[in-house]
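Let me begin by presenting the structure, written as structure tokens, before commenting on it.
Of the protein chains in this complex, all but one are displayed in their positions.
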């Protein structure tokens, strides 16, 4: 699988300890949810950030998507809390 | 009956030719509508201004009222077209 | 905080916004009415009923404050002659949350349109004409009463329009 640029915001970014990283998930990772599961194994920060799936939102190449969306040929995937703008 | 200060606005004022006048209607004038009928006889301007009753609105002492409201002890009565502010 | 003004001078939005924001709440909704620049009007003239106008605007503002617990209600209406692009009216509602501010702002301008004694005269070239009242204005104002279940008030307005 190709490399994916992960970007994180708000408390997801804070818990992981970085706003972005390049990752190369195995072929078994199909959906954004699979990617989150896989990333949660990579550090305690990731595990803590991804603890409660119902509080996570995602975007593939800057389009908002549900977590069960297939990654496809994504170049940039964002994981973040529900938005609170305005 | 006591004297009443009549005030007119917009095209009612223009047709009558004045923005205000003092009037002393007879005892037979009970409601604002009666007053309008009586005033319509006083000049061709009044007659023209009061031609179409459905286009007239009124206020007694600056409170908006329907035309069938009794005049009572009114000091100031206003006759004008439907409002078009804002 | 209630601020009412019926004025000859242009409406200063920045100054009015400062007033609306000073209330310390989180949400300000405003409506501004302008002389349309696109329909051939050269001059718009606003006539009003001095005294009755201010009393009516105050009643409208107080109604909004009571109903939505506003921290500020502002109504500024210009009178006299004005030109395309100029502001005729500005209303603002300040509340803790946006739902209340947005609803109250619509209420203030809807009620003003039907309740306040203003009359518009448009001049196009040599032709001057008084603007006719729009049925839609009464429908817009009436919806606030229907939602209130305020039948006495609704009846009063129907009588007045009959």
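Letters A, B and C mark the chains in the order given here, with residues in each chain numbered from 1 onward.
The working rule: a residue touches a chain if its C-beta (ideal position, glycine included) is under 8 Å from a C-beta of that chain, and two chains touch if they have at least 3 such contacts.
Note that the structure is a prediction, hence the values are computed from the model and not measured.
A.B. asks: Kindly name the visible chains that come into contact with the excluded chain.
C.D. replies: A, C
A.B. asks: In the complete complex, the non-displayed chain touches which residues of chain A?
C.D. replies: 7, 9-11, 13, 54, 57, 59, 62, 64-66, 68, 78, 80-86
A.B. asks: In the full complex, which residues of chain C touch the absent chain?
C.D. replies: 13-14, 17, 21, 24-38, 84-85, 87, 96, 98-99, 101-102, 105-106, 109, 136, 140
Throughout what follows, only the chains that are shown with their structure count from here on.
A.B. asks: What whole-number Å value describes the gap between the mean CA coordinates of chain A and chain B?
C.D. replies: The separation of the two C-alpha centroids amounts to 73 Å.
A.B. asks: If I count partner chains per residue in chain C, which residues reach a count of at least 2?
C.D. replies: none
A.B. asks: Two-or-more-chain contact residues of chain A, please, as numbers and ranges.
C.D. replies: Not one residue of chain A touches more than one other chain, so the list is empty.
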